[in-house]
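Remarks on the structure that follows.
The complex appears here minus one protein chain, its other protein chains still in place.
Chain lettering (A and B) follows the sequence in which the chains are written, and residue indices restart at 1 in each chain.
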Amino acid sequence: MSNTTITPDAVHAEHGHEDHGHGHHPFQAHHFDDTQQQYDAGKLGIWLFLVTEVLFFSGMFCAYALYRARNPEVFTFASQFLNANLGAFNTCVLLFSSLTMAWAVRCAQLRQRFGLVLNLAITIGCAALFLGVKAVEYTHKWDMHLLPAGYYIPQFTQTAHHAGVSPWLYRLCAIPAVMLVAFAVWFVMTKIKGEKRHSEIAGSMLFSAALFFVGVGVGVGFQNAEAAAHAAHDDGNHEASAHADDSGHASAEHAHAEDSHAHAAQGEHHESVADSYAMASTEPATGSSTATLVPGAPTLDMVDQPGGAGIFFSIYYCMTGVHAIHILAGMGVLTWLLVRATRNEFDEEYFGPVDYVGLYWHIVDLIWIYLFPLLYLIK
Amino acid sequence: MSAVATTKPTHSHEDADNFLYNSKGFLSWALTLDHKRIGLMYLVGVMSAFLLGGILAMILRTELLTPDKLFLTNQQYNQVFTLHGAVMVFLFIIPSIPAALGNFLVPVMLGAKDVAFPRLNLSSFYLWVTGAIFFLIAMLYTGLDTGWTFYTPYSTDSNGPVIAATLGVFILGFSSIFTGLNFIVTINTMRPPGMTWFRMPLFLWATYATSIIQVLATPVLGITVLLLAAEKVLKIGIFDPDYNGDPVTYQHFFWFYSHPAVYIMILPGMGVISELMSVHSHKAIFGYRFIAYSSIAIALFGFLVWGHHMFTSGMADVTTIIFSALTFTVSIPSAIKVFNWLATMYKGTVQINTAMSYALTFIFLFTIGGLTGLWLGALSTDRPLHDTYFVVAHFHYVMMGGTLVSFLAGLFHWWPKMTGKMFSETYGMISCLFVFVGFNLTFLPQFVLGSRGMPRRYARYLPEFQELHQLSTIGVYVLGLGLFIALGVLIHSMLRGRKAPPNPWGGATLEWQCASPPPFYNFAHPPTVNDPYNYKPLVYRDETLGWEYVAPQAPTVPQLENEPVKAH
Partner (left out) sequence: MLASLYLVPPTRIEPKTSEKLSFNMSETATHAADSHHGFAHPMPVWQLLAVFFALIALTILTVAQSTWELGSSELVVSLIIATVKASLVILFFMHMIHDKPLNAILFLGSFIFVALFLGFTLMDAAAYRDSIEFKKVEVVTTAE
């Protein structure tokens, strides 16, 4: 045990934030003894933050469990409107982003600057890809009036799927489009000026913004294939069965009145689809009285449930919406890491920030791992 | 921030060295990362909130002087009591001891330089400010009339600024989470050598227990108010019965946070009292480990009992029975604490001064509050007493008689440490007398009112209740007077008080070993980490009017008796 009563490292304050030469890491905060203590404190802190995240989401899982236990048939019915293919695609995207994130931590620990920047850029890109797909899913549902309980307009089949691009999607893509252009300009300028570090950042950002639109493309492609499958189904072409994993749609499809499928491919808006029914779904007041609708359609019984399917979409929007906000926040902190990574600020003693953001990113993935089967794969 | 990094490398105990004066200017405070300054800023903040809430309380009580309208309409009355409740709960009680006193004391008591995440600490303060502004503007704008609990369908039907208020609560929740998270990490990872878990002062145990609740419960409040805001905007139909939502579920969500939050409010107060009882009795705390464990036990049991707020809300019978039974478990650790405090005073050298007077007031009021809680936790007696003034009296005895009084006790106890100034004991004790008398005069009649059937939250009442109501209103004026005297004493001490010695009360915890007020990095010399409740080596010196260690040895750090040190 040391009897030293005098601290060796002089007045910290005297040095401000400078590194003062006896073994202190430049990013070691002054109130910590060494980088390990700093790392351990940060690690405990981020785990505690994850605990708060778990409890935060538990409220929505509680609402989910409550209403699913109360109205299981509503969940079975409404889940058909979610595109399980897109859900599975997005799951894989997030899993891949988790891989690159974990790899980024490894690179930070091994001082692999290029690997770190690359992995972070891919992680941000995957997040953008995820959001692009999500944008398509959301706007598609808005078109179909698959909205939270108070605004929900009952759907009588899931054939309201339509091809083409939703007008909502254009609006939603406005901001990413502006960002894409801005990043492109920035990237070109850095290239011209020969600022290598800045062009790395700008390139990563450009890559991510572009991936958002790749996501949008994938989403629209899937949706169109879906609609085409519905249309084709009439001709006895069981293309839809190729979507082996898309059972909800596949099985529901067989159950529905045949004539409605023909409309699916051409309908841009739900009105055109809804017109084919006995009731125009835009008349909200009739929403609860479903007795008059499409006689013989098996889904009728499902619709005629107390509360309708709106509660499912309430929960769907809340859970995926809050999750998407977490993705956005994650993209923000990942970008901050990326900037720091290009400055080569991380090494085996100071990789805490990468590790902490990684843990956050993994829990966002973790939540999606549960959301996917709970929302998309209900049968 | 650079503002705080300008300390001159002086090692004297002069003003230039202490945290109040080591850097100057508005920005050096606004951007400070020093936990002591953040604690003081919180102190100013929560006391302003308390002043506001207190004025609202006086307005309410004044209105209740007469059975009929005096000056508030029913709607205005609803708004004022909502504002009173919300300001007191979210802006004052929850951050009062943990954020104000806790921020100042936790690192010093622990022997650390700062909390683990100073920037998070500062952002927690600014979140508090943002939440407070959000909240107040929202409520002053048109007035919130839902009660502080935002029960659906009141809140979903209300035309008041529910969304703004819930977002304010959301932000305040994050402020609370950050504070709690910071303390847990600080206590876990920043204890200096020699500061083992069982050498930690009991205030730290209480703060630790509080922080656990803050981290575990507050997120659920966050999602609850977020869903409530979504309910208003998007009509999600989870809580709103208009869309087949379930209002009882809202109450489950809300109380899953808000019952544990009751322990966020009272546990730090208990920690303060544990310190004060021992220091002012000059006797080692009785049953240290029991008090320490009971803090943790209260924190954990606190999660099992939220349903007792909902006995008459439409909860299923079987659930009410389970929650009623579980509620009684919380009384065990609370009683352990009270008995241990009393046992600490037994045969001690009890010094009756301002801090101790408040501490004794706490024990008296908290015991009444706790015991009446049993009546409300019991299913059979709660049915008639629910939503009457009995409940109002009960939780004011706990929240105000408990938290506020222990906050004042702690404030007087650590005031010399925070400001370096001594205050007038005489006037301090007079303030305590007024608070004690005024408090009981206010709230004892309310027990009677409640048991006679006076419902809470009503602006009008039957004439037969008038005398008790008037008694209560007179009480609140006395109480208010007492609090203003206390404020005056503190302000006077800052202007005219004599300089405080490092250890005016003879405390053995680490904060009394550094100067008053503490220097920027807390300790000019490494403190000796020792038994926090061993008063034997301390003697009073008339020259300094403070206590000092006899034969101050060359301080060896840490001084570990009979404990092998795991050096490597």
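Following the convention adopted for this analysis, a residue touches a chain if its C-beta (ideal position, glycine included) is under 8 Å from a C-beta of that chain, and two chains touch if they have at least 3 such contacts.
All values reported here derive from a predicted model rather than from experimental measurement.
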Missing chain: touched chains present in the view: A, B
Option from B:V115, B:V220 or B:I291 whose C-beta touches the chain left out: B:V220
Missing-chain contacts mapped onto subunit A: 1-2, 4-12, 22, 33-34, 36-37, 39-40, 43-44, 47-48, 50-51, 54-55, 58-59, 61-62, 65-66, 69-70, 84, 88, 91-92, 95-96, 98-99, 101-103, 105-106, 109-110, 145, 147, 149-154, 244-245, 247-248, 282, 284-285, 287-289, 306-308, 310, 348-349, 351, 355, 358-359, 362-363, 365-366, 369-370, 372-374, 377, 379
Absent chain, residues of subunit B that touch it: 9, 11, 111-113, 188-193, 196-197, 216, 220, 235, 237, 241-244, 246, 248-249, 252-253, 256, 303-304, 306-307, 314-319, 323, 519-527, 557-558, 565-568
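Just so it is clear, only the chains that are shown with their structure count from here on.
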Centre-of-Cα separation between subunit B and subunit A, whole angstrom: 40
Touching residues (chain side subunit B, partner subunit A) in the complex: 2, 4-7, 9, 112-114, 116-118, 120, 177, 181-182, 184-186, 188-190, 215-220, 222-224, 226-227, 230, 234-238, 240, 242-246, 249, 253, 520-521, 525-526, 554-558, 560, 565, 567
Of subunit A, residues touching subunit B in the complex: 1-5, 7, 10-14, 16-17, 29-32, 37, 40-42, 44-45, 48-49, 51-60, 62-63, 66-67, 147-151, 306-307, 310-311, 314-315, 317-318, 322
